[in-house]
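With one protein chain held back, the other chains of the complex are shown just where they sit.
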Amino acid sequence: MIKIQKKNFNIDKEIKYLKDKYSNVGAVNTFIGYVRDFNNNKDVKYLDLDVYKEMALKELSKIKNNAFKKWRLVDCLILHRYGRLKVNEKIVLVVCLSEHRKDSFEASKFIMDYLKKDAPLWKKEFYHNDSVWLENSN
Amino acid sequence: MIKIQKKNFNIDKEIKYLKDKYSNVGAVNTFIGYVRDFNNNKDVKYLDLDVYKEMALKELSKIKNNAFKKWRLVDCLILHRYGRLKVNEKIVLVVCLSEHRKDSFEASKFIMDYLKKDAPLWKKEFYHNDSVWLENSN
Amino acid sequence: MIIKYFAWIKDITNKEYDTINNDFPKDINDLKKYLTKIYPDLQKHLSKDILRFAINMEYVSENHNLNQNDEIAIFPPVSGG
Partner (left out) sequence: MIIKYFAWIKDITNKEYDTINNDFPKDINDLKKYLTKIYPDLQKHLSKDILRFAINMEYVSENHNLNQNDEIAIFPPVSGG
């Protein structure tokens, strides 16, 4: 499942919603990204996250499908927020469900790596006096 | 933090409790292990988890400290349940907090690998007519 | 044809998209010339080849023909996650 949303999420509920469908799942790996208070040597106040929503849904589906081709996954959720996000707020959630732990770990890392590279989302970081559009490094 | 407990846990609450202390955390990797419905070619009814509690606390602390030596972690939780656990119940939770995602992913995997190898915990799996003590493979 | 702008491209164009109904650019190179004309501040970025283009939500890395009903998007390197 792919979700692009403004609103916050509850990690337990998101995982439970997926996990409740499958009794053959032994392993769930989850990644959560948060807004940090300090970046580029400056105190961060908040982020504005811009998104090309329809394309992000398509790109993230593609990344998810590639993960399914490479590992034995039972299910997978990629959730990304957009809009204004303050320090300590959650930005992104990836959840990979598999029978055995190796698949969930590797798929989750793969998805985050490609999300950072290809998903059309942009962070504008606001400091005390200025702001800057960020670019992901490799 | 290391927790060895009988009772269930809420993933969101456990993560929030850790994350709320730090505003410099950008990445949280989480692993959750569940009781699967099928193993050893048999339908599983439930598990009994035996633990050498004091030593498990000590071993898991050691594993956690080794993870801190190898990666830049901000904090870390290892929670393992014991006692009777039914199919679909959560067994283990590992949460690694770091500034950047690589550290949280690798530390979380490292901790699970060593937990599976060295933490003094034993699963007895109950099927329809019989039961068996399990051994982790490598 | 619709041309969508994202992130700091929007700060230059001061709008989220343009629609072109007549005389639309026939390929990406043509589109770059078109954009340079109406948004001179885009030129330095276009010439440095740092922007990414998508046609109908698929990345294109080389020059590519455009059709009347295409949705084109122009944006800087991404920074989600």
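For clarity, chains are labelled A, B and C in written order, and residue numbers in each chain start from 1.
Throughout what follows, a residue touches a chain if its C-beta (ideal position, glycine included) is under 8 Å from a C-beta of that chain, and two chains touch if they have at least 3 such contacts.
Values in this document were obtained by computation on a predicted structure and should not be read as measured data.
Note on the chain not shown: across the whole complex it touches B.
Within the set B:Lys21, B:Lys86 or B:Lys117, the residue that contacts the chain not displayed is B:Lys117.
Among B:Ile11, B:Val44, B:Ile91 or B:Ala107, only B:Ile91 touches the chain left out of the display. Annotation for chain B: contacts to the undisplayed chain at residues 33, 49-52, 54-56, 58-59, 80, 91-92, 112, 115-124, 133-136.
The rule we apply is simple: only the chains that are shown with their structure count from here on.
Counted as hops between touching chains, the shortest connection from chain B to chain C is 2. One simple way to say how far apart two chains are is to compare their mean CA positions; for chain B and chain C this gives 48 Å. Chain A and chain C have Cα centroids lying 26 Å from one another.
Centre-to-centre, using mean CA coordinates, chain A is 22 Å away from chain B. Within chain A, contacts with two or more other chains are made by residues 33, 112.
Multi-chain contact residues of chain C (touching two or more other chains) are listed as 81.
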